[in-house]
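Quick one: structure below, then a few questions.
For this view, one protein chain was removed and the others were kept in their places.
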Amino acid sequence: MKKILKLFENDRFAALSNIEVVDISPGKAITRMEVSDMHLNSIGTVHGGALFTLSDFTFALAANSHGTVTVAINANISYLKAATKGVLTAKARELSVGGRIASYTVDVYDESNDLICVFQGMAYRKRDKISDMVDYSD
Amino acid sequence: MKKILKLFENDRFAALSNIEVVDISPGKAITRMEVSDMHLNSIGTVHGGALFTLSDFTFALAANSHGTVTVAINANISYLKAATKGVLTAKARELSVGGRIASYTVDVYDESNDLICVFQGMAYRKRDKISDMVDYSD
Amino acid sequence: MKKILKLFENDRFAALSNIEVVDISPGKAITRMEVSDMHLNSIGTVHGGALFTLSDFTFALAANSHGTVTVAINANISYLKAATKGVLTAKARELSVGGRIASYTVDVYDESNDLICVFQGMAYRKRDKISDMVDYSD
Partner (left out) sequence: MKKILKLFENDRFAALSNIEVVDISPGKAITRMEVSDMHLNSIGTVHGGALFTLSDFTFALAANSHGTVTVAINANISYLKAATKGVLTAKARELSVGGRIASYTVDVYDESNDLICVFQGMAYRKRDKISDMVDYSD
(Lines give C-alpha, C1' and ligand atoms only; values in the text may rest on other atoms or scores of the structure.)
Protein backbone atom coordinates (compact mmCIF):
# COMPACT_ATOMS: atom_id res chain seq x y z
CA MET A 1 0.00 0.00 0.00
CA LYS A 2 2.87 2.35 0.77
CA LYS A 3 4.22 1.89 -2.75
CA ILE A 4 0.80 2.64 -4.21
CA LEU A 5 0.48 5.81 -2.15
CA LYS A 6 4.00 6.79 -3.18
CA LEU A 7 3.00 6.43 -6.82
CA PHE A 8 0.01 8.68 -6.32
CA GLU A 9 2.03 11.34 -4.54
CA ASN A 10 3.22 12.30 -7.99
CA ASP A 11 -0.34 13.05 -9.05
CA ARG A 12 -0.15 16.82 -9.47
CA PHE A 13 -3.69 17.26 -10.77
CA ALA A 14 -5.15 15.68 -7.64
CA ALA A 15 -2.77 17.68 -5.43
CA LEU A 16 -3.84 20.84 -7.22
CA SER A 17 -7.46 19.99 -6.44
CA ASN A 18 -6.59 19.61 -2.76
CA ILE A 19 -7.67 15.96 -2.50
CA GLU A 20 -6.50 13.94 0.52
CA VAL A 21 -6.34 10.15 0.82
CA VAL A 22 -8.26 8.92 3.90
CA ASP A 23 -7.99 5.16 3.45
CA ILE A 24 -6.95 2.56 0.92
CA SER A 25 -7.33 -1.22 1.06
CA PRO A 26 -7.61 -3.95 -1.63
CA GLY A 27 -10.41 -2.89 -4.00
CA LYS A 28 -11.41 0.12 -1.89
CA ALA A 29 -10.42 3.74 -1.32
CA ILE A 30 -11.74 6.76 0.56
CA THR A 31 -10.71 10.36 -0.06
CA ARG A 32 -11.87 13.84 0.96
CA MET A 33 -11.81 17.32 -0.55
CA GLU A 34 -12.58 20.53 1.29
CA VAL A 35 -14.52 22.82 -1.04
CA SER A 36 -12.79 26.14 -1.63
CA ASP A 37 -13.16 28.97 -4.12
CA MET A 38 -11.04 27.22 -6.72
CA HIS A 39 -13.58 24.36 -7.00
CA LEU A 40 -16.53 26.63 -7.75
CA ASN A 41 -17.89 27.27 -11.23
CA SER A 42 -19.36 30.48 -12.53
CA ILE A 43 -22.71 29.89 -10.82
CA GLY A 44 -21.14 29.24 -7.41
CA THR A 45 -21.49 25.45 -7.17
CA VAL A 46 -18.74 22.85 -7.18
CA HIS A 47 -17.50 22.38 -10.76
CA GLY A 48 -18.39 19.14 -12.55
CA GLY A 49 -14.69 18.83 -13.36
CA ALA A 50 -13.76 19.07 -9.68
CA LEU A 51 -16.31 16.37 -8.73
CA PHE A 52 -15.04 14.22 -11.57
CA THR A 53 -11.41 14.69 -10.52
CA LEU A 54 -12.27 13.70 -6.93
CA SER A 55 -14.19 10.61 -8.12
CA ASP A 56 -11.63 9.65 -10.74
CA PHE A 57 -8.70 9.89 -8.33
CA THR A 58 -10.51 7.70 -5.78
CA PHE A 59 -11.37 5.20 -8.52
CA ALA A 60 -7.68 5.13 -9.57
CA LEU A 61 -6.56 4.45 -5.99
CA ALA A 62 -8.98 1.51 -5.68
CA ALA A 63 -8.10 0.21 -9.16
CA ASN A 64 -4.38 0.27 -8.41
CA SER A 65 -4.80 -1.12 -4.88
CA HIS A 66 -3.96 -4.68 -5.97
CA GLY A 67 -0.46 -3.65 -7.06
CA THR A 68 -1.16 -4.00 -10.81
CA VAL A 69 -0.87 -0.87 -12.97
CA THR A 70 -4.30 0.04 -14.40
CA VAL A 71 -5.51 2.75 -16.75
CA ALA A 72 -9.03 4.16 -17.00
CA ILE A 73 -10.85 3.34 -20.21
CA ASN A 74 -14.33 4.70 -19.49
CA ALA A 75 -16.07 6.77 -16.85
CA ASN A 76 -19.67 7.83 -16.37
CA ILE A 77 -20.75 10.44 -13.83
CA SER A 78 -24.28 11.49 -12.84
CA TYR A 79 -24.66 14.73 -10.91
CA LEU A 80 -27.40 14.39 -8.30
CA LYS A 81 -27.20 17.44 -6.03
CA ALA A 82 -25.31 20.72 -6.25
CA ALA A 83 -22.57 21.12 -3.61
CA THR A 84 -21.40 24.55 -2.50
CA LYS A 85 -19.26 24.16 0.62
CA GLY A 86 -17.84 21.91 3.33
CA VAL A 87 -15.97 18.63 3.02
CA LEU A 88 -16.88 16.12 0.32
CA THR A 89 -16.08 12.44 0.90
CA ALA A 90 -15.58 9.97 -1.96
CA LYS A 91 -15.85 6.20 -1.46
CA ALA A 92 -14.76 3.76 -4.18
CA ARG A 93 -15.63 0.06 -4.19
CA GLU A 94 -14.79 -2.70 -6.63
CA LEU A 95 -17.67 -4.33 -8.51
CA SER A 96 -15.62 -6.85 -10.43
CA VAL A 97 -12.03 -7.71 -11.20
CA GLY A 98 -10.83 -10.58 -13.31
CA GLY A 99 -8.64 -10.82 -16.36
CA ARG A 100 -7.85 -7.47 -17.92
CA ILE A 101 -10.93 -5.44 -16.99
CA ALA A 102 -12.04 -4.19 -13.58
CA SER A 103 -15.05 -2.09 -12.65
CA TYR A 104 -15.66 0.37 -9.80
CA THR A 105 -18.36 2.60 -8.35
CA VAL A 106 -17.56 5.83 -6.52
CA ASP A 107 -20.14 7.64 -4.36
CA VAL A 108 -19.48 11.24 -3.30
CA TYR A 109 -21.23 12.56 -0.20
CA ASP A 110 -21.46 15.99 1.40
CA GLU A 111 -21.38 16.66 5.15
CA SER A 112 -25.15 15.99 5.45
CA ASN A 113 -24.45 12.53 3.98
CA ASP A 114 -26.43 13.47 0.86
CA LEU A 115 -25.25 11.86 -2.36
CA ILE A 116 -23.68 14.54 -4.61
CA CYS A 117 -22.68 12.37 -7.56
CA VAL A 118 -22.18 8.75 -8.60
CA PHE A 119 -19.31 7.65 -10.78
CA GLN A 120 -18.91 4.39 -12.65
CA GLY A 121 -15.38 3.59 -13.86
CA MET A 122 -13.81 0.82 -15.92
CA ALA A 123 -10.09 0.10 -15.84
CA TYR A 124 -7.76 -1.92 -18.00
CA ARG A 125 -5.14 -3.88 -16.08
CA LYS A 126 -1.69 -3.76 -17.63
CA ARG A 127 0.99 -6.39 -17.12
CA ASP A 128 3.21 -4.04 -15.10
CA LYS A 129 3.48 -4.24 -11.33
CA ILE A 130 3.45 -1.01 -9.34
CA SER A 131 6.38 -2.28 -7.23
CA ASP A 132 8.55 -2.19 -10.38
CA MET A 133 7.71 1.42 -11.05
CA VAL A 134 8.63 3.05 -7.78
CA ASP A 135 12.21 4.09 -7.23
CA TYR A 136 13.35 3.05 -3.75
CA SER A 137 16.41 5.27 -3.80
CA ASP A 138 14.57 8.46 -2.91
CA MET B 1 -21.51 35.74 -26.67
CA LYS B 2 -19.51 38.34 -24.74
CA LYS B 3 -21.75 37.86 -21.72
CA ILE B 4 -21.30 34.09 -21.89
CA LEU B 5 -17.52 34.43 -22.06
CA LYS B 6 -17.66 36.88 -19.16
CA LEU B 7 -19.53 34.30 -17.10
CA PHE B 8 -16.91 31.67 -17.83
CA GLU B 9 -14.05 33.97 -16.92
CA ASN B 10 -15.00 33.22 -13.35
CA ASP B 11 -14.36 29.54 -13.88
CA ARG B 12 -11.32 29.06 -11.67
CA PHE B 13 -11.04 25.30 -12.19
CA ALA B 14 -10.73 25.74 -15.97
CA ALA B 15 -8.29 28.62 -15.50
CA LEU B 16 -6.25 26.45 -13.16
CA SER B 17 -6.10 23.78 -15.86
CA ASN B 18 -4.84 26.35 -18.34
CA ILE B 19 -7.71 25.98 -20.80
CA GLU B 20 -8.23 28.69 -23.44
CA VAL B 21 -11.39 29.42 -25.43
CA VAL B 22 -10.73 29.39 -29.17
CA ASP B 23 -14.26 29.86 -30.51
CA ILE B 24 -17.86 29.84 -29.41
CA SER B 25 -21.04 30.06 -31.50
CA PRO B 26 -24.63 28.83 -30.95
CA GLY B 27 -24.42 25.13 -30.02
CA LYS B 28 -20.67 24.91 -30.61
CA ALA B 29 -17.40 25.62 -28.83
CA ILE B 30 -13.69 25.00 -29.39
CA THR B 31 -10.99 25.17 -26.71
CA ARG B 32 -7.32 24.24 -26.37
CA MET B 33 -5.03 23.15 -23.55
CA GLU B 34 -1.26 22.99 -23.73
CA VAL B 35 -0.11 19.91 -21.83
CA SER B 36 2.27 20.72 -18.99
CA ASP B 37 3.60 18.86 -15.96
CA MET B 38 0.54 19.67 -13.88
CA HIS B 39 -1.71 17.67 -16.26
CA LEU B 40 0.33 14.48 -16.02
CA ASN B 41 -0.56 11.54 -13.81
CA SER B 42 1.82 9.24 -11.98
CA ILE B 43 2.61 7.23 -15.13
CA GLY B 44 3.42 10.35 -17.21
CA THR B 45 0.28 10.57 -19.38
CA VAL B 46 -2.38 13.28 -19.30
CA HIS B 47 -4.64 12.70 -16.29
CA GLY B 48 -8.19 11.45 -16.93
CA GLY B 49 -9.35 14.31 -14.73
CA ALA B 50 -7.53 16.87 -16.90
CA LEU B 51 -9.06 15.43 -20.11
CA PHE B 52 -12.46 15.43 -18.44
CA THR B 53 -12.08 19.03 -17.27
CA LEU B 54 -11.11 20.12 -20.79
CA SER B 55 -14.10 18.25 -22.30
CA ASP B 56 -16.54 19.34 -19.61
CA PHE B 57 -15.61 23.01 -19.88
CA THR B 58 -16.04 22.92 -23.68
CA PHE B 59 -19.40 21.16 -23.25
CA ALA B 60 -20.47 23.87 -20.77
CA LEU B 61 -19.52 26.64 -23.21
CA ALA B 62 -21.60 25.04 -25.99
CA ALA B 63 -24.50 24.29 -23.63
CA ASN B 64 -24.61 27.88 -22.39
CA SER B 65 -24.10 29.37 -25.85
CA HIS B 66 -27.83 30.00 -26.35
CA GLY B 67 -27.94 32.39 -23.41
CA THR B 68 -29.92 30.04 -21.14
CA VAL B 69 -28.27 28.87 -17.90
CA THR B 70 -27.65 25.11 -18.04
CA VAL B 71 -26.25 22.60 -15.57
CA ALA B 72 -24.63 19.24 -16.38
CA ILE B 73 -26.61 16.21 -15.27
CA ASN B 74 -24.60 13.38 -16.80
CA ALA B 75 -21.30 12.88 -18.59
CA ASN B 76 -19.64 9.86 -20.13
CA ILE B 77 -16.02 9.81 -21.27
CA SER B 78 -14.14 7.10 -23.18
CA TYR B 79 -10.36 7.30 -23.24
CA LEU B 80 -9.03 6.22 -26.63
CA LYS B 81 -5.33 7.12 -26.76
CA ALA B 82 -2.85 8.28 -24.13
CA ALA B 83 -1.64 11.88 -24.59
CA THR B 84 1.69 13.02 -23.21
CA LYS B 85 2.52 16.44 -24.67
CA GLY B 86 1.67 19.25 -27.08
CA VAL B 87 -1.61 21.10 -27.53
CA LEU B 88 -4.94 19.32 -27.17
CA THR B 89 -7.98 20.73 -28.99
CA ALA B 90 -11.55 20.09 -27.83
CA LYS B 91 -14.56 20.54 -30.12
CA ALA B 92 -18.11 20.47 -28.76
CA ARG B 93 -21.21 20.15 -30.94
CA GLU B 94 -24.89 20.04 -30.05
CA LEU B 95 -26.79 16.84 -30.82
CA SER B 96 -30.19 18.00 -29.63
CA VAL B 97 -31.79 20.84 -27.76
CA GLY B 98 -35.45 21.23 -27.02
CA GLY B 99 -37.43 21.71 -23.85
CA ARG B 100 -35.35 21.22 -20.69
CA ILE B 101 -32.71 18.76 -21.88
CA ALA B 102 -29.85 19.29 -24.33
CA SER B 103 -27.17 16.86 -25.43
CA TYR B 104 -23.58 17.40 -26.65
CA THR B 105 -20.58 15.48 -27.94
CA VAL B 106 -17.02 16.67 -27.36
CA ASP B 107 -14.07 15.24 -29.31
CA VAL B 108 -10.53 15.89 -28.07
CA TYR B 109 -7.66 15.70 -30.57
CA ASP B 110 -3.89 15.86 -30.21
CA GLU B 111 -1.55 17.66 -32.62
CA SER B 112 -1.47 14.62 -34.95
CA ASN B 113 -5.26 14.93 -35.18
CA ASP B 114 -5.65 11.59 -33.36
CA LEU B 115 -8.75 11.25 -31.21
CA ILE B 116 -7.69 11.21 -27.52
CA CYS B 117 -11.10 10.92 -25.89
CA VAL B 118 -14.81 11.29 -26.65
CA PHE B 119 -17.20 12.88 -24.18
CA GLN B 120 -20.99 12.72 -24.18
CA GLY B 121 -22.75 15.29 -21.98
CA MET B 122 -26.36 16.02 -21.04
CA ALA B 123 -27.46 19.38 -19.69
CA TYR B 124 -30.58 20.60 -17.95
CA ARG B 125 -31.73 24.03 -19.07
CA LYS B 126 -32.87 26.28 -16.24
CA ARG B 127 -35.30 29.16 -16.59
CA ASP B 128 -32.60 31.80 -15.92
CA LYS B 129 -31.04 33.85 -18.67
CA ILE B 130 -27.27 34.40 -18.60
CA SER B 131 -27.79 38.09 -19.37
CA ASP B 132 -29.50 38.46 -15.97
CA MET B 133 -26.56 36.94 -14.13
CA VAL B 134 -23.70 39.09 -15.32
CA ASP B 135 -23.04 42.32 -13.54
CA TYR B 136 -22.23 45.09 -16.02
CA SER B 137 -20.84 47.42 -13.39
CA ASP B 138 -17.44 45.75 -13.22
CA MET C 1 -49.09 0.72 -7.57
CA LYS C 2 -51.84 -1.24 -9.35
CA LYS C 3 -52.21 1.54 -11.90
CA ILE C 4 -48.47 1.58 -12.48
CA LEU C 5 -48.38 -2.17 -13.02
CA LYS C 6 -51.37 -1.85 -15.35
CA LEU C 7 -49.45 0.70 -17.40
CA PHE C 8 -46.49 -1.62 -17.71
CA GLU C 9 -48.64 -4.56 -18.76
CA ASN C 10 -48.73 -2.88 -22.15
CA ASP C 11 -44.96 -3.12 -22.42
CA ARG C 12 -44.65 -5.60 -25.27
CA PHE C 13 -40.86 -5.48 -25.49
CA ALA C 14 -40.48 -6.52 -21.85
CA ALA C 15 -43.15 -9.20 -22.27
CA LEU C 16 -41.31 -10.49 -25.32
CA SER C 17 -38.15 -10.74 -23.23
CA ASN C 18 -40.02 -12.78 -20.64
CA ILE C 19 -39.43 -10.36 -17.75
CA GLU C 20 -41.59 -10.71 -14.62
CA VAL C 21 -42.20 -8.07 -11.93
CA VAL C 22 -41.33 -9.39 -8.46
CA ASP C 23 -41.86 -6.26 -6.39
CA ILE C 24 -42.44 -2.54 -6.72
CA SER C 25 -42.53 0.16 -4.02
CA PRO C 26 -41.79 3.92 -4.04
CA GLY C 27 -38.36 4.37 -5.65
CA LYS C 28 -37.66 0.63 -5.87
CA ALA C 29 -38.39 -2.32 -8.13
CA ILE C 30 -37.32 -5.96 -8.45
CA THR C 31 -37.77 -8.12 -11.55
CA ARG C 32 -36.58 -11.52 -12.79
CA MET C 33 -35.88 -13.09 -16.16
CA GLU C 34 -35.31 -16.79 -16.78
CA VAL C 35 -32.58 -17.15 -19.38
CA SER C 36 -33.74 -19.06 -22.46
CA ASP C 37 -32.40 -19.57 -25.98
CA MET C 38 -33.89 -16.31 -27.23
CA HIS C 39 -31.68 -14.29 -24.83
CA LEU C 40 -28.42 -15.80 -26.06
CA ASN C 41 -26.10 -14.14 -28.55
CA SER C 42 -24.01 -15.82 -31.17
CA ILE C 43 -21.33 -16.88 -28.66
CA GLY C 44 -23.85 -18.47 -26.28
CA THR C 45 -23.96 -15.83 -23.52
CA VAL C 46 -26.86 -13.58 -22.56
CA HIS C 47 -27.11 -10.77 -25.11
CA GLY C 48 -26.12 -7.25 -23.99
CA GLY C 49 -29.46 -6.10 -25.36
CA ALA C 50 -31.33 -8.61 -23.19
CA LEU C 51 -29.42 -7.50 -20.05
CA PHE C 52 -30.09 -3.88 -20.96
CA THR C 53 -33.81 -4.53 -21.52
CA LEU C 54 -34.06 -6.26 -18.12
CA SER C 55 -32.22 -3.37 -16.40
CA ASP C 56 -34.06 -0.66 -18.30
CA PHE C 57 -37.50 -2.11 -17.56
CA THR C 58 -36.68 -2.36 -13.84
CA PHE C 59 -35.37 1.24 -13.89
CA ALA C 60 -38.62 2.36 -15.58
CA LEU C 61 -40.74 0.63 -12.91
CA ALA C 62 -38.81 2.36 -10.11
CA ALA C 63 -38.84 5.71 -11.93
CA ASN C 64 -42.61 5.57 -12.45
CA SER C 65 -43.30 4.24 -8.95
CA HIS C 66 -44.18 7.70 -7.61
CA GLY C 67 -47.13 8.02 -10.01
CA THR C 68 -45.48 10.67 -12.20
CA VAL C 69 -44.84 9.80 -15.85
CA THR C 70 -41.08 9.68 -16.53
CA VAL C 71 -39.00 9.10 -19.64
CA ALA C 72 -35.42 7.82 -19.79
CA ILE C 73 -32.89 10.36 -21.00
CA ASN C 74 -29.61 8.50 -20.45
CA ALA C 75 -28.44 5.03 -19.49
CA ASN C 76 -25.03 3.53 -18.86
CA ILE C 77 -24.40 -0.19 -18.52
CA SER C 78 -21.19 -2.00 -17.55
CA TYR C 79 -21.01 -5.72 -18.23
CA LEU C 80 -19.14 -7.48 -15.43
CA LYS C 81 -19.64 -11.23 -15.90
CA ALA C 82 -21.05 -13.32 -18.73
CA ALA C 83 -24.35 -15.07 -17.88
CA THR C 84 -25.42 -18.23 -19.68
CA LYS C 85 -28.37 -19.75 -17.82
CA GLY C 86 -30.70 -19.73 -14.82
CA VAL C 87 -32.73 -16.88 -13.39
CA LEU C 88 -31.38 -13.31 -13.38
CA THR C 89 -32.70 -10.88 -10.76
CA ALA C 90 -32.64 -7.09 -11.27
CA LYS C 91 -32.90 -4.65 -8.36
CA ALA C 92 -33.47 -0.92 -8.97
CA ARG C 93 -33.02 1.75 -6.31
CA GLU C 94 -33.45 5.51 -6.44
CA LEU C 95 -30.35 7.65 -5.89
CA SER C 96 -32.04 11.01 -6.14
CA VAL C 97 -35.34 12.54 -7.08
CA GLY C 98 -36.22 16.20 -7.00
CA GLY C 99 -37.52 18.62 -9.57
CA ARG C 100 -37.51 17.23 -13.10
CA ILE C 101 -34.60 14.77 -12.94
CA ALA C 102 -34.34 11.48 -11.07
CA SER C 103 -31.49 8.99 -10.98
CA TYR C 104 -31.43 5.20 -10.44
CA THR C 105 -29.00 2.30 -10.16
CA VAL C 106 -29.94 -1.24 -11.22
CA ASP C 107 -27.87 -4.27 -10.18
CA VAL C 108 -28.42 -7.57 -11.99
CA TYR C 109 -27.44 -10.80 -10.20
CA ASP C 110 -27.32 -14.41 -11.30
CA GLU C 111 -28.35 -17.39 -9.13
CA SER C 112 -24.90 -17.48 -7.45
CA ASN C 113 -25.52 -13.85 -6.41
CA ASP C 114 -22.68 -12.71 -8.67
CA LEU C 115 -23.09 -9.25 -10.18
CA ILE C 116 -23.68 -9.63 -13.95
CA CYS C 117 -24.06 -5.95 -14.87
CA VAL C 118 -24.64 -2.53 -13.33
CA PHE C 119 -26.91 0.03 -14.93
CA GLN C 120 -27.13 3.75 -14.20
CA GLY C 121 -30.25 5.52 -15.48
CA MET C 122 -31.49 9.10 -15.53
CA ALA C 123 -35.13 9.97 -16.01
CA TYR C 124 -36.99 13.16 -16.84
CA ARG C 125 -40.22 13.62 -14.90
CA LYS C 126 -43.09 14.94 -17.01
CA ARG C 127 -46.08 16.84 -15.64
CA ASP C 128 -48.50 13.99 -16.38
CA LYS C 129 -49.80 11.68 -13.68
CA ILE C 130 -49.98 7.97 -14.41
CA SER C 131 -53.47 7.84 -12.90
CA ASP C 132 -54.69 10.07 -15.77
CA MET C 133 -53.27 7.76 -18.41
CA VAL C 134 -54.87 4.46 -17.46
CA ASP C 135 -58.27 3.69 -18.82
CA TYR C 136 -60.46 2.24 -16.09
CA SER C 137 -63.08 0.96 -18.51
CA ASP C 138 -61.17 -2.16 -19.50
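Just so it is clear, A, B and C label the chains in written order, and each chain counts residues from 1 on its own.
As a working rule, a contact is a pair of C-beta atoms (placed from the backbone, for glycine too) under 8 Å apart; a residue touches a chain by one contact, two chains touch by 3 or more.
Remember, predicted model here, so these are calculated numbers, not experimental data.
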item	value
For the chain not depicted, the shown chains it touches	A, B, C
Residue, one of C:Ala14, C:Ala62, C:Ala92 or C:Val108, that touches the chain absent here	C:Ala14
Touch with the omitted chain, as defined above, among C:Asp56, C:Glu94 or C:Asp110	C:Asp56
Chain not shown: contacting residue from B:Leu5, B:Val22 or B:Leu95	B:Leu95
Residue ranges of chain A at the interface with the undisplayed chain	73-74, 76, 100-101, 122, 124
Absent chain, residues of chain C that touch it	7-14, 16-17, 37-43, 45, 47-50, 52-53, 56-57, 60, 69, 71-79, 82, 133
Where the missing chain touches chain B, by residue	74, 76, 78, 80-81, 95-96, 98, 103, 105, 115, 118, 120, 122
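Heads up, the rule we're going with is that only the chains that are shown with their structure count from here on.
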item	value
Superposition of chain A upon chain C: rotation angle, C-alpha, nearest 5 degrees	180
Type of chain A:chain B copy interface by residue overlap (half), same or different	same
Rounded Å distance between chain B and chain C, as computed from the means of their C-alpha atoms	33
Rounded Å distance between chain A and chain C, as computed from the means of their C-alpha atoms	29
Distance between the centres, which are taken as Cα means, of chain B and chain A, whole angstrom	21
Shared-contact residues (touching 2 or more other chains) in chain B	73-74, 76
